[in-house]
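Sharing a structure with you now.
What you see is the complex with one protein chain gone and the rest in place.
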Amino acid sequence: MADAFTWPVRVYYEDTDTGGIVFYANYLKFFERARTEWLRSGGIDQSVLAATEGIMFVVMRTAVDYHVPAKLDNELKLSVTVEKRGRASVEFLQEAWRIDSTPGTDDDAQRMPPSHTLIATGRIKVACVDQRTLRPKALPEQVRQFIEGGAAFTAV
Amino acid sequence: MADAFTWPVRVYYEDTDTGGIVFYANYLKFFERARTEWLRSGGIDQSVLAATEGIMFVVMRTAVDYHVPAKLDNELKLSVTVEKRGRASVEFLQEAWRIDSTPGTDDDAQRMPPSHTLIATGRIKVACVDQRTLRPKALPEQVRQFIEGGAAFTAV
Amino acid sequence: MADAFTWPVRVYYEDTDTGGIVFYANYLKFFERARTEWLRSGGIDQSVLAATEGIMFVVMRTAVDYHVPAKLDNELKLSVTVEKRGRASVEFLQEAWRIDSTPGTDDDAQRMPPSHTLIATGRIKVACVDQRTLRPKALPEQVRQFIEGGAAFTAV
Partner (left out) sequence: MADAFTWPVRVYYEDTDTGGIVFYANYLKFFERARTEWLRSGGIDQSVLAATEGIMFVVMRTAVDYHVPAKLDNELKLSVTVEKRGRASVEFLQEAWRIDSTPGTDDDAQRMPPSHTLIATGRIKVACVDQRTLRPKALPEQVRQFIEGGAAFTAV
């Protein structure tokens, strides 16, 4: 996760299920929030792309391994790394980490960097499509440049 | 609920939260499923209305009282009653009932009607709008007639 | 899908997103509804297993390929096939099919079987765990027998 873009997500009641843990489908939402903010960190809003370029992103494949359950009030950190860029698709490696800061820690603890636990690992393939026909369309130049520029590898 | 249209809903993991009960926001989804199926029982599909009339329904007001929590695997019955019809809006009274059938009941029990417990009561106001401008638009004739015909008061 | 257990799911507003299609994370919910009902078809309720055996199922891995987008009002059919059974885990192959019945078809059309379109394919690995410690626990005998009995391969 070292140099990846990361985005914080807090676990609320809405994210949990009666098993007392985060409902597994919700990690796909967390991963998407992080991808959306990663794009935004490059000045790219999907609603603007839809209005100006007539394109949108659709998810073609998701693969998630769940390592450790997260729970209510947990602080998560979601990473975004581009693994592969095609003409009209992007493949991401994303990780969900739990920030294990002890609540109510004293000053000394504050000086220690919090430890992290890997909660889930996702591989997500996203396609760029025409928003009307839903057919593949080349990534907008702005997105291509953002990825080429290695923005994904710059900590924010 | 006597003569209202009703629709069955089963509680799955996705509907619950870490409190061990159905997450309260999800009753709005259950109520909507019932309204959608009530319309469909009159031959009205919202996706068809969008394509042919250019209209859609948006929710303007919701008010829900939660009486008793529902839990995983509970069988619910959602009712739909029209309380008021305006030119471009409809107000619904909706109830969520839990069907208290004992699992593993024997033949005698089967002959007894299951008892019901009132779980939640909702009042939902829906507006008919132009799907592009989101401005109010008169209810389609087909919907008006369906409501006037008292379809909401016919058990299905 | 020939002999697999299948479960119908209707697409409601709650399932869609602003792209006009079913939000991809929701297929995980649809797949789970089907697995839950598959278990129930064998007389197994997860809430009962929790109360009597102290176990629950947690999802360890999901992999979904999205072939064609589903939309509002679509009727889907979700299949459940057991691919592998371990001591404390089960791996499922699940498919989401769209039922392509023409709305408003006449009598002749009714006699034709509706065609189907494959919407999404999922592979889901589920573990049986102690509901308190979240540690792996052998599948209950009842579940093991249900799977061995080939219930997953019996149409319902």
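The chains carry the letters A, B and C, assigned in the order they are written, with residues numbered from 1 in each.
Here, a residue touches a chain if its C-beta (ideal position, glycine included) is under 8 Å from a C-beta of that chain, and two chains touch if they have at least 3 such contacts.
Predicted, not measured: the structure shown is a model, and the values here were computed from it.
Checked against the full complex, the candidates C:Arg10, C:Lys71 or C:Arg85 give a single residue touching the omitted chain, namely C:Lys71. Across the entire complex, the residue among A:Arg33, A:Arg85 or A:Arg123 in touch with the chain not shown is A:Arg33. As for the chain not pictured, it touches chain B at residues 19-21, 24-26, 28-29, 32, 56, 58-66, 69, 131, 134. As for the chain not pictured, it touches chain A at residues 10, 12-14, 29, 32-33, 36-37, 45-48, 50, 71-73, 103. Considering the complete assembly, chain C touches the hidden chain via residues 13-14, 16-21, 23, 25, 71-72.
The rule is simple: only the chains that are shown with their structure count from here on.
Using the average of C-alpha coordinates as each chain's centre, B ends up farthest from chain A. Chain centres here are Cα means. That of chain A falls 35 Å from that of chain B. Note on chain placement: the centre of chain B and the centre of chain C lie 24 Å apart, centres being C-alpha means.
Mean C-alpha position of chain A lies 26 Å from that of chain C. Annotation for chain C: residues 29, 32 touch two or more other chains.
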